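Yeah, one chain of the complex is gone here, protein chain that is, but the others are all in their spots.
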Amino acid sequence: MIKKDLVNEKKWENALTKKLMHHENSSILFVLLLVIALVVLAEFFLARGMVFKDLAFLSSRNISSVLQQVSITGILAIGMTLVMLMGGIDLSVGQLMGFIGVLMASLIKAGNLPMWSIVLIGMSTAIVCELLMGLIISRTKLESFIVSLGFMSIYQGFIYLITNGREISIGDKFEFIGKTSINITSNFKIFSSVILYVLLTVIVWLAIKYTKFGRRLYFVGGNENSAFLAGIGVKNFKLWVYGLNGFFVSIASMIMISRLSTGGPNMGQGKEIDVIASVVVGGTAMSGGKGNVWGALIGVILLGCISNALNILGVNPYYQYVMKGGLIVLSVFIGYYSGLRKKSKTRLNQRSIA
Amino acid sequence: MIKKDLVNEKKWENALTKKLMHHENSSILFVLLLVIALVVLAEFFLARGMVFKDLAFLSSRNISSVLQQVSITGILAIGMTLVMLMGGIDLSVGQLMGFIGVLMASLIKAGNLPMWSIVLIGMSTAIVCELLMGLIISRTKLESFIVSLGFMSIYQGFIYLITNGREISIGDKFEFIGKTSINITSNFKIFSSVILYVLLTVIVWLAIKYTKFGRRLYFVGGNENSAFLAGIGVKNFKLWVYGLNGFFVSIASMIMISRLSTGGPNMGQGKEIDVIASVVVGGTAMSGGKGNVWGALIGVILLGCISNALNILGVNPYYQYVMKGGLIVLSVFIGYYSGLRKKSKTRLNQRSIA
Amino acid sequence: PAPVTTSDGTDTTVLTPGTNADTAVDLKNKKLAFINAGPDDYYAAFGNAFTAVAKSYGMNVAELNSAYSAEKELANVQDMISAGVDAIAVISANTAGSSAAIAAANSAGVPIFYVGGKPELQAGSEIQGHVTDSFVMMGYMAGQWVSEKYPQAKCVTIPGQLGQRMAEGEVVGFAMALDEAGMTPLKVLASGEWQKEKTVPIMEALIDSGEKFDVVFAANDETAFGVIQVLKERDIPIKQYPDDGKDGIVVVSNNGKDSGWDAMKDGGLAISVPNPPSLSADLCVQQIVKYFSKEPYKKQIQITPSIILDAKNTDKGISWVLDTYMKQRANNVFEWNLSYYEESYDKNMVKYEKFDKAVDDYMAKH
């Protein structure tokens, strides 16, 4: 006869809600803290001659600029997390961001449309582009990898055609989204893009947790067939997720051109790699069904910190490539092992739920 | 009871050998022929003023140069096909090729080692690098995507450290592998690299078809867990496949530096994208277990032809990006549909849902 | 001297008043950041020269690399501000984002210098020094040379990385020169991305397409090497001098780097318009030194190639290789003193402005 243990069940429940929301991310969080600690130590011993004052890495100025630096990648990473949870991938985000950026910049420069309509055009173009791609991916069995690769090249061409290879300077006509900040101290500034990033992360997190859409995202990524049988319109679902990704891309491009005051032809190039790397480092599986936006956030900050720290420590730029690559591998590795350890520590001898 | 139909069985066998070896590739072959036909038509109507003589695209000279151009990507694609059949991916091949290239170039330039030992060093370094990566991927559950992304960055650092950002010119000290050719006519040359490429393709094709090793690629890629339960040493198998990939990478780098007489710091950059695109266009599934080297060969030639044709037709470089991207999407799309049609001719019902 | 104002309204001359030029400034503890645009030959030469020259003044340099990304460049500037360096020098592949970087440096009180393209300056922000070059002008010089020597020629170009200021600029300059001379318009081929590897297939396709052409304008020397290799492989004669009486393809390029000299001497490359990165970097360091020692200097100078290199004058080339460069500098093979370039900039300013205007007009037309 199977024993019933309701007290234990409650305990399990608490332990497990924690586990689900936090556990997944705890190992990557651990890696982040480790990296921060290492960098601080390195700075202390190497750069600052063992004086704790003036540690540049943890200075409020540096923290605010790191946060600002990662916000574009971060917002793209939110969309990418959704796409990847669903089992897809989108290599076109970098170029699409560039395309929307130069499109908007050229409209702003032309100056004969009100700003709100330009924003609207940018957003809807991004969404339509992604929907188009989503249409192909969801209606056929083509791999999202190759389809989005094709679109990446198409957007690149669009960028060159719009810009004719030249940068489009927009001056200060579009400052709000990328340049305003709340100045807590003169050094510690919280930029609007950072606030937006955190806000979007929270919204998406809640949406994933408390809406059907979110719960279904995992299921579609986990087993498409079974999702279909459970009454999910898998095809349309996928379509909308790509569309949603377009929304995030458009936000990212606005921040980008606002922050750089320019729409540049090579602006988003290679961004997709950073984004995917951050998302994967943050624990989202390429095969879909596993991961969350907080993990992606930590992954984005981790990779952002690594670049920043290597700069601050004055590491030779050529070594930076080596170290950055090494740290990416190392952080997924540590994440994996600390994940393993945690699993084997969980309690034994619980046999029945009911 | 249940009937046996030996006649039918024989029929099945023939139909199915065909299916396995040819069917898979026939749709992509069809796309290739279609593209060639379109290009010839375009050239006929647009560039040549409707004269059939002197069609540059099909000239023997152009054919020999296209073949030569694709041979490096092609050789990398063989290795990538093996890795992808097995369910992995390797984003580091481009940079590894560059790394091995500049390593060998710098040794050749230094000039104090005999050529054979430099070749040996190059080869074994490539293999060791890939084995190292294979070790991590096979021993842990880390995604090959992210691990190889990390290694990509590491090799990039190595390249810059070796070259200090400069090209290393080796003159004609290493001509054999990339520059010699059999001259059938003065225009129609078959280069040693092309011969090597075809030879390697044939060898790998035979190995896949007729050896245990080859068939096991499909098992491991098809279902890793089942492969393990069937008694296949999955971990070591993966390890060796990555090692083998290193071999192909080293051959590609030799051809590269030989052909260009230079080891350049940005030489392999972005090559992995071309390689993966070709392999996927050629019908290999990113999820593993499906595809073959002939498909990859056709994919490589297809993408090579597209680039070449756009150049020959003198398409504006900005439009080239748009057209190339569009053609990639289109060719997987056509490949998919012609594949569908064929399938529905063979059997009516599809088991899989959605 | 009275402040001179350029077309973009920035004040280009600074005289720091009230300082005693004799006060020895301690350069030893100065830490500079050099933010390089990307990892390649051209930029590596910048970085090497900058570091070496700065070291010769006793300063320390941390070099960073933006990998051609405007966003990364801005991040690098921010990081260096956080790291507390004494001055930042930036070379950018594009000028996007420079206004944000300058604003950040200004607000942190860190002096910032630019080498290469013109940064965007917004009202109220300032930079402490700027050594510009003009790829448009270099392309124009090459084009002019071609139009003088081969007025009937049909020209094609293999541009550098699309979307980069320099790549697009030199094509514009070259095309403009042809246009002015009333020659057949320039045909732009696919991008060789500054690399031999990418150039070879483009060149092969060009030849196979049967397209007629007489002159190839290669974006840089490396591209030219690729072009020459293909021409040689196809046994297509190469013409090096207008007066050598042979028929063949003329290959011209920008860079004038050391291996380009060899290519000219070996009889492949006809000319190369030199833009030695080492010199620009050198001048930038000199500006920084002046800034620290509070000596007067011109905030903005533009350098343009004084000669076009061909096989006969390669000895006048300024090296890209650090050792050779430092040797040439020590032997005064070329002018390296900042004040020389300040003067020549003064002299040529009107010409530059006219040229810039001509470019604007040309671009507006096309």
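Order of writing sets the labels: A, B and C. Residues in every chain begin at 1.
Everything below uses one rule, namely that a residue touches a chain if its C-beta (ideal position, glycine included) is under 8 Å from a C-beta of that chain, and two chains touch if they have at least 3 such contacts.
As a convention for this text, contacts and distances are computed from a predicted model.
UniProt name of the unshown chain, from "Peptide ABC transporter", "Dihydroorotate dehydrogenase", "Ribose transport system ATP-binding protein" or "Sporulation lipoprotein YhcN/YlaJ (Spore_YhcN_YlaJ)"?
Listed in its UniProt record, the absent chain's protein name reads "Ribose transport system ATP-binding protein".
Who does the absent chain touch among those shown?
Over the full assembly, the chain not pictured touches A, B.
May I ask which residue of B:219, B:240 or B:294 touches the chain that does not appear here?
The one listed residue touching the chain not shown is B:219.
Touch as defined at the start, partner being the missing chain; which of A:216, A:238 or A:324 qualifies?
Only one listed residue reaches the unshown chain, and that is A:216.
For the chain left off this view, which of A:33, A:184, A:199 or A:230 is in contact with it?
If we include the chain that is not displayed, A:230 is the one touching it.
Which chain A residues would touch the chain omitted from the figure, given the whole complex?
Residues touching the hidden chain, for chain A, are 1-2, 9, 12-13, 16, 19-20, 209-213, 215-216, 218-219, 222-223, 225-233, 289-290, 343-344, 346-354.
In the full complex, which residues of chain B touch the absent chain?
Residues of chain B in contact with the hidden chain: 1-5, 8-9, 12-13, 16, 20, 209-212, 215-216, 218-219, 222-223, 225-233, 289-290, 347-353.
The rule is simple: only the chains that are shown with their structure count from here on.
Any chance you could check whether A-C or B-C wins on number of contacting C-beta pairs?
When B-C is set beside A-C, the one with more contacts is A-C.
Give, as an integer number of Å, the spacing between the C-alpha centres of chain B and chain A.
For chain A versus chain B, the centre distance works out to 31 Å.
Which residues does chain B have that touch at least 2 chains other than itself?
Expected reply: 160, 164, 317-318, 320.
Please output the residue numbers of chain C that touch at least 2 other chains, ranges allowed.
Residues 39, 162 of chain C each touch two or more of the other chains.
Across the complex, what residues on chain B touch chain A?
The touching residues are 136, 140-143, 145-147, 149-158, 160-161, 164, 273, 276-277, 280-281, 285-286, 317-329, 332-333, 336, 352-354.
What residues of chain C sit close enough to touch chain A in their complex?
36, 39, 62-65, 67-72, 74-76, 78-84, 93-97, 99-100, 104, 108, 120, 122, 161-165, 167-168
Would you pull the chain A residues touching chain C in the complex into a rising list?
By the definition above, chain A touches chain C via 54, 56-57, 59, 61-62, 65, 68-69, 72, 159-160, 163-167, 169, 171-172, 179, 256, 259-267, 269-270, 307-308, 311-312, 314, 316-318, 320.
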